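A short worksheet on the structure shown next.
Only one protein chain is missing; all other protein chains are in place.
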Amino acid sequence: MDHDRKPIRSGMGRSTPDRIFVQGFDLVEDVIGTLNLGDMAYLEMTGRLPDSRQSRVFNAILVTLVEHGMTPMAIVSRLVYLGAPESLQAAVAAGLCGMGTTFAGTAEGAARMLHDAWETPGDQDADTLARRIVADFRARGQSIPGLGHNLHKPQDPRTARLFTIAEQEGHAGRYVELMLAIGAHAQAGLSKPLPINATGAIGALCCELGISWKAARGIAVIGRAVGLVGHLAEEQGNPIAREIWQRTEAEASRQDDPIAGNGRREAP
Amino acid sequence: MDHDRKPIRSGMGRSTPDRIFVQGFDLVEDVIGTLNLGDMAYLEMTGRLPDSRQSRVFNAILVTLVEHGMTPMAIVSRLVYLGAPESLQAAVAAGLCGMGTTFAGTAEGAARMLHDAWETPGDQDADTLARRIVADFRARGQSIPGLGHNLHKPQDPRTARLFTIAEQEGHAGRYVELMLAIGAHAQAGLSKPLPINATGAIGALCCELGISWKAARGIAVIGRAVGLVGHLAEEQGNPIAREIWQRTEAEASRQDDPIAGNGRREAP
Amino acid sequence: MDHDRKPIRSGMGRSTPDRIFVQGFDLVEDVIGTLNLGDMAYLEMTGRLPDSRQSRVFNAILVTLVEHGMTPMAIVSRLVYLGAPESLQAAVAAGLCGMGTTFAGTAEGAARMLHDAWETPGDQDADTLARRIVADFRARGQSIPGLGHNLHKPQDPRTARLFTIAEQEGHAGRYVELMLAIGAHAQAGLSKPLPINATGAIGALCCELGISWKAARGIAVIGRAVGLVGHLAEEQGNPIAREIWQRTEAEASRQDDPIAGNGRREAP
Partner (left out) sequence: MDHDRKPIRSGMGRSTPDRIFVQGFDLVEDVIGTLNLGDMAYLEMTGRLPDSRQSRVFNAILVTLVEHGMTPMAIVSRLVYLGAPESLQAAVAAGLCGMGTTFAGTAEGAARMLHDAWETPGDQDADTLARRIVADFRARGQSIPGLGHNLHKPQDPRTARLFTIAEQEGHAGRYVELMLAIGAHAQAGLSKPLPINATGAIGALCCELGISWKAARGIAVIGRAVGLVGHLAEEQGNPIAREIWQRTEAEASRQDDPIAGNGRREAP
């Protein structure tokens, strides 16, 4: 049962009676009243304070995924709050549990795809890399992360806006270039639109800012935590969770339904 | 099983193929590149855009609770990530589940106490209200929310900073006044220090900004979501969860311990 | 930052290379193949193996709350699974977060009410205690835990069954007696039915079996974890989460709705 003890160390923060340090900065002197919440997220995730250009790009990424109306996660948080109003934090947590592969994983996947491509040794240009990436995903029968949207087409309006801001702030480099090239190659020859969606743009900008692809899903999680608190604030004044539940239950258990409404089965 | 159907309505957001609305504002035109994440949180929670003074105060509140070192929630998120690295969102969610009564409930409690006091009809001043509030909590044997800290004493350095910023921005009104009066009355006659802590200051500033006390816990949840993503980013590069687990397990299950290490009990 | 170190001890379980102990019993010799899952839960929660009568009563309690159709928690688990199919565990977890005050807290509340009543010193009988408890709750304007149901009336069919089983197994003692007396006093003089519901019966039987009221909510959590895995197994073969989401979203964001569908607001 014994094991070699390793030290437990962290540079995130520490406190003394009269001071609190965050990544080595003084919370009271350097952070409160100076940094906005997006800058603070940048400090937490990178260990560095953002300059004004990084701040604008990073805040733009963060606000993009906060609110998208009545998503599954928003419905989840409202239903949990109905059952456990003593525990608003668990209602937000339950909603966040849904920010997985289906909705948030594509930002991670896009960031990883772009990061790995440029890490591969060799003299390569974006166009060549894009061509190969598109071919590889198609050969494996996989969809390319960051492309396509069931509602926002032929273009996802968030993508152009994010890339414009990155351009304005000097952060539209080779990852943006590669994402655009992948989008172009993937669209070529298709009749239906395959836009670069918001998670594709966010994946590219994470790479531009030096955020690890492993943490890219965290961007979506932070944004959505803000949005879910917003939905719960609305639910407190205008509750709809009970109605969602009752309608769903009523339909799922209709007595005349051959699945739900069969009479009593015989226990053997 | 039937029920009276009520409409399901929400003003949080809606989308068309080429536009996304957030509380009636256009995400692409009005939000991305314009609002920082704290401003977005203000919009989500109040339905209004903050002016520059509200923005500074609200962002100050939000960044205050992001990072406090190796808290129980940070340990939780790291341990969950060890078990489910495919699911960063669930690691953040698990940590947030711990932002309950013990750590975040006091911001809610302080906001409620201050809100309710000024709502009570009658010609009253802060000093009179404070005197009665302190007496009432003591009579019920309850601790007063927003007061006291086991480390940050005799003063919590975050409190003075937050109240200074509120003063600078014209948001130090009757709720700040009442919180200060409660702190003074509670301290009077005590030999050990009972500072107004950060959650007390945050509760007061929520009231000043018109945030409902019911949603005040959400401020702590948003901030801590940012912090937990930060801890997971550190854990990805510098993992410590396994060491925390193994040390705890080794000590808890020592064979020579009369609780853990008793030999096999006889099944009847 | 230093603190007085206390030992970290637990009697729950420990392992050696060739053996695993659970509460001192040998998992392989005494548990696997011998205990059913309900007996194992009894061992975990009490540290004792149940006799056959305790086993029947405890398993009866546990199975009662497993399945109640399309509850809010079942909807939650299905929606989270839609977003994070890689993480079935988080889908169950999210649903469990909703087992709070509204749905599971009443079992805890009933157990506490019954436990505290018999702990109060004095020569008292169930009828006298019940009369006072009903009067006290009414004076405080609180509803009595374990009474009332919006669907199952005038009687909750689970209650009679649970009390019958307790009777058969010799576990219908003073807590059952008191719960029945409370039900009778609370009903007296009311025109609408106020049955003892399943959580009231479960609260009483927890007390009969020596389960702490503080852990009574855990009974509901265990049962519902089983039920939520069942719902996810059905969702895997017959998915309905997307339909629930899309209907809710479509209605919540109708363009002709004065809340959701207002045109673009003017940013100041």
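A, B and C label the chains in the order they appear, each numbered from 1.
The rule is short, and it goes like this: a residue touches a chain if its C-beta (ideal position, glycine included) is under 8 Å from a C-beta of that chain, and two chains touch if they have at least 3 such contacts.
If you're wondering where the values come from, they're calculated on a predicted model, not measured in any experiment.
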Open item on the list: Can you say which of C:L49, C:L62 or C:A117 touches the chain missing from this structure?
Closed with: C:L62
- [ ] Decide which residue listed in C:L49, C:L82 or C:M99 touches the omitted chain of the complex.
- [x] C:M99
- [ ] Return the single residue from C:M40, C:I144, C:L180 or C:L209 that touches the missing chain.
- [x] C:M40
Task: Residues of chain B (touch criterion as defined above) contacting the omitted chain - done: 1, 15-16, 69-73, 75-76, 79-80, 82-87, 90-91, 93-95, 97-103, 105, 240-241, 244-245, 248-249, 252-253
Open item on the list: Applying the definition given at the start, please give the residues of chain A touching the unseen chain.
Closed with: 1, 7-11, 13-15, 21, 23-26, 29-30, 34, 49, 51, 84, 86-87, 89-90, 93-94, 97, 151, 248, 251-253, 255, 257, 259-265, 267-268
Open item on the list: Could you pull out which residues of chain C are in touch with the chain that's been left out?
Closed with: 1-3, 5-20, 22-23, 27-28, 31-33, 35-41, 43-46, 55-56, 59-60, 62-64, 66-70, 74, 87-90, 92-94, 96-100, 104, 151-153, 155, 157-158, 161-162, 164-165, 212, 214-215, 217-218, 220-223, 225-227, 229-234, 236, 238, 240, 243-244, 246-247, 249-250, 253, 255
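The rule is short, and it goes like this: only the chains that are shown with their structure count from here on.
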Open item on the list: From the C-alpha centres, identify the chain that is farthest from chain C.
Closed with: A
Task: Copies chain B and chain C - rotation angle from C-alpha fit, nearest 5 degrees - done: 180
Task: Most central chain, Cα average position - done: B
TODO: Averaging only over C-alpha atoms, locate the centres of chain A and chain C and give their separation in whole Å.
DONE: 34
Task: chain B, residues touching no fewer than two other chains - done: 1, 7-11, 13-15, 23, 87, 89-90, 93-94, 97, 151, 253
